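Missing here: one protein chain of the complex. Every other protein chain is in place.
Our next item is chain A:
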Amino acid sequence: MSLRVLVGCKRVIDYAVKIRVRPDKLGVVTDGVKHSMNPFDEIAIEEAVRLKEKKIAKEVVAVSCGPTQAQETIRTALAMGADRGIHVEIPAKEMEKLEPLHVSKILAKLAEQEQAELVIVGKQAIDDDSNATAQMTAALLDWPQATFASKLEKTDGELEVTREVDGGLETIKVKLPAVVSSDLRLNEPRYATLPNIMKAKKKKIAKMKPSDLGVNLASHLEVIEVVDPPTREAGIKVEDVDTLVTKLKDSGRI
């Protein structure tokens, strides 16, 4: 049995970049700031490519919703081993309106159209930390979901997934087709290396708009304010233990 895997990859601000809040306090500065693929989505792509290498998957399709630059993210996925890409174009000025629910609707429609049997996405994006897309996509498709996956194994028409949960690890079985969200320890993503970077240039990226998939970007959420976390106060040095205890008592800590 050979599956087609659909993988969602989001273009986010690179995690090593220092984030700055916009003067209008409604978001962060993105202009001229270095972006890269959401690290959890890299893990998702890596897992899909490994499934292909193990001959469990027959094709890996990488999807990204965003402005023109989202194509760079898809190219990275292709250079890692995805077979083709789908770019759902959303103009830069409308990007702020894009919510997990919209992405879920888009992924669900694409999964049906492409006849995918497995959808893998990162567990959350490092910019909004929503952790909602995988779950809503599964609900829209009425498919089982295995979220926070740290291990994935295929067994006869089913997936055995180990999930990282608060209490430790939980192993579940889900029937295919299914939606999986990848957690940090699922794998270590490969770098896109030479022969693959060149092969990726020849792979196809299809373009479409959300409306082509019957999805409109009506807002359900409104951002009221974005602020920096409070700045850390300077510490004080004290001469001896007695002073330390007094200060702790005075500030109500003990």
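Convention: a residue touches a chain if its C-beta (ideal position, glycine included) is under 8 Å from a C-beta of that chain, and two chains touch if they have at least 3 such contacts; residues count from 1.
The rule is simple: contacts and distances are computed from a predicted model.
UniProt lists the omitted chain of the complex under the protein name "D-2-hydroxyglutarate dehydrogenase, mitochondrial" (options: "Phospholipid-transporting ATPase", "DNA repair protein REV1", "D-2-hydroxyglutarate dehydrogenase, mitochondrial" or "Transcription initiation factor IIA subunit 1").
Note on the undisplayed chain: of the listed residues A:26, A:165, A:198 or A:248, the one touching it is A:198. The omitted chain makes contact with chain A at the following residues, 14-17, 32, 34-36, 39, 188, 190-195, 197-198.
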